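Apart from one protein chain that is not included, each protein chain of the complex appears where it belongs.
Let's turn to chain A:
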Amino acid sequence: MKRAARVQPQSRVLKTSLRNKIVLMALGIAMLASVTMGVATYRRSASLAEDLGTAKLAGETKLVAEKLSESLRNIQSDTSILSLTPPIEGIIRAGRSGGTDPLDGSSLATWKSRLATIFSSMLRVRPAYSQIRFIGTADGGREIVRVNRRPDGFEVVEESKLQTKGHRPFVKLGLTLSPGEWSFSDVSIRWDFGREEEDGRPNIRGLYPIFDAQGKRFGVIVINADYEILMQEAIAAAQPTSYTIVANSAGDYIVYDPVRGPSNLRFHFDENYMAPAPLSSGASADDRGLIRDGNHVFYESQTVIDLARKNLVLDVFTRISKAALLAPADEANLDSLLLGIVLLVITCTVAFWLARLLTRPLQDMTKEVERFGQGNTQLHLPVGQPDEIGALARAFQDVTGDLLESEAKIRAIIDNVADGLIVTDSAGKIEMSNPAFRALFGYSGRRMTGRDVADLLPGGLQTRHGRMAVEIEARRADGTTFEAELSVSKLRVNGRELYCGIVRDVSERKKVERMKNEFVSTVNHELRTPLTSIAGSLSLLQAKAAGKLDAKSARLIELAQTGAERLSRLVNDILDVEKIQAGKIDYRVEEIDLVTLVPEVIARAEPLADRYAIDFTFDSSLASATVEVDPDRFEQALVNLLSNGAKYTPAGDVVDVRISSCGRDEQVCVSVTDHGPGIPKEFEKDVFERFTQADASGAQNKGSSGLGLYITKTLVDAFGGTIRFTTEEGKGTTFYVHLPLIEPLALEERKIA
């Protein structure tokens, strides 16, 4: 489970399975596509719906406008028909001829009566007309014939009640018209006897000028039409399916509702008059001609009825609600929404199925890998699959193969290593041990895992880790103990602290060591005992017989003494070597100035110089050279070199001792130069070995054990220094001892003769 936990992705963004991610991704893409498509479709269909709506509104608007124009132009054609009727000519002729028509003798009154009859007939067929008049230019614009519509019929106004209308704007307009030209007055309330009619209704007046045979202006025919009725009839005839507003330039308007029919006229002089919606808001049309106002959309069409004077402009608006306008688009939108949902469902299903298909091998592999983690090495991985999963499986198989192989190798090494190997946790519980360890502690064939290591190795491993191996008393399963060498290292594996111990049974080695020591000690003792009597006797003999012996006898005693001394030195050297090998020399290290110590050693070695009839010289290029050495052991090393030099230097010559810096600030060099025969080439490599001498046959003559240089080198090494030599056959040899300085060099030259 630990392994599986480590494979968990660290992403905090999507903490879900790969399968879910694929499904989510597919859903996201499908949703994005649906939304994009939906928006695009909606925009397109909305545009189309608007085009469609605009076309419909425009058609209706034009239809209404045409009907309105038609009914207004009917007034115009009626005036021109009236102007061509015979009574008009008759009235002109009778009026000019003093009341009687010169053509047929009809009186003026007859002609007027005939015209009134024609006017009445016209009123009968035209329900919207309220009044028809013939007004003359004479007498300030006096009415000649006038017929009014009454609720109970038609009134032909008597001669006495005819009025003068010359001051009225429509009469003035009518009297400016050219022959054949026509026009309309503004919509206004009718005037009677110089003031507006009570309960008067807004009228529009059709005007047509009348000229006599000579082309002289005679008067004007005026048809008053009830504007409201006229408009209502016209709209009803058009039968628009939309809400429609018809307005003129003065602002008078009628609203047509397809359900309720036409409204009354809203006359601009009325109290509570309010301009209709698109006119009052001042909203302007877009490039389609649509005016948007609140929840409604209007289409406007302007028609100029009197093209010549442009004094009658009709504005027709058709209205439709935004929702109605966009209804077709909404339908298309619903379709695309449903399609999108279907697409999402299909995508989801397919993605889920596909993701399962993709992740199934991965899940299977994860299970297999977990089984590998639990120690199962027989894995069934989809290595044959030709895709990335197959590649992953193959790579994993390769890795596990390598892992298994290397684990098997390491296991074989651990199992076959002769030393006991053990791993514990930080609490001292054994986690692993090799067969050698179990055999060593008598646990062969028994389980050790989980035991406390302190039962076997007192103190455990935790306290002992370090570079040095330690000797401890180990305890076997049966309670017996043995001497063991233990080295412990601390490991850190996956954040856990582990201790690895290597245990070696050293009881056998210790036994041999003890026996060897015993032997050396015994040999030493057995050699020294006779040596003591020989050397003691000789010394006493020499002292007691001094002056009593002849020269030859005295010489013999001297030779015997030299031999005894040499034997004694050999025994000491052997003991030293034994100590060195056992690492048992105790060094009493002090800070020593070599420039002081070396001359003292030379002085103490004077007997050597005397014996070989040579001289020691000393010379130092340094004022002082402080090193850290055991002075006694240093003396031993230096005396070995001096003795060596003295032995090989011909009598009467010198051995030079010199202290110098050796070109490096942190070291000092002590050199001893002899003027002997030099060291033969073939022997150079053995100079510092034990029991070696340049000339084995001459060893006896030189009186040395062959251990001196070995001891010297061992001591110099122990002081952290180095020793080397240069030699030239026939000229001599120089040994150089380099020692580390503990103080920087004082480069003051100092010479001692």
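Basically, a contact is a pair of C-beta atoms (placed from the backbone, for glycine too) under 8 Å apart; a residue touches a chain by one contact, two chains touch by 3 or more; residues count from 1.
Here is the rule we go by: contacts and distances are computed from a predicted model.
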UniProt protein name of the chain not shown, from "Putative tricarboxylic transport membrane protein", "Methanol dehydrogenase", "DNA-binding response regulator MtrA" or "U32 family peptidase C-terminal domain-containing protein": "DNA-binding response regulator MtrA"
Chain not shown: contacting residue from A:R73, A:K579 or A:H738: A:K579
Residue among A:R492, A:H525 or A:K685 touching the omitted chain: A:H525
Chain not shown: contacting residue from A:G536, A:P680 or A:G720: A:G536
Chain not shown: contacting residue from A:S263, A:Q385 or A:S568: A:S568
Residue ranges of chain A at the interface with the undisplayed chain: 520-521, 524-529, 531-537, 539-540, 543, 564, 568, 575, 578-579, 584, 586
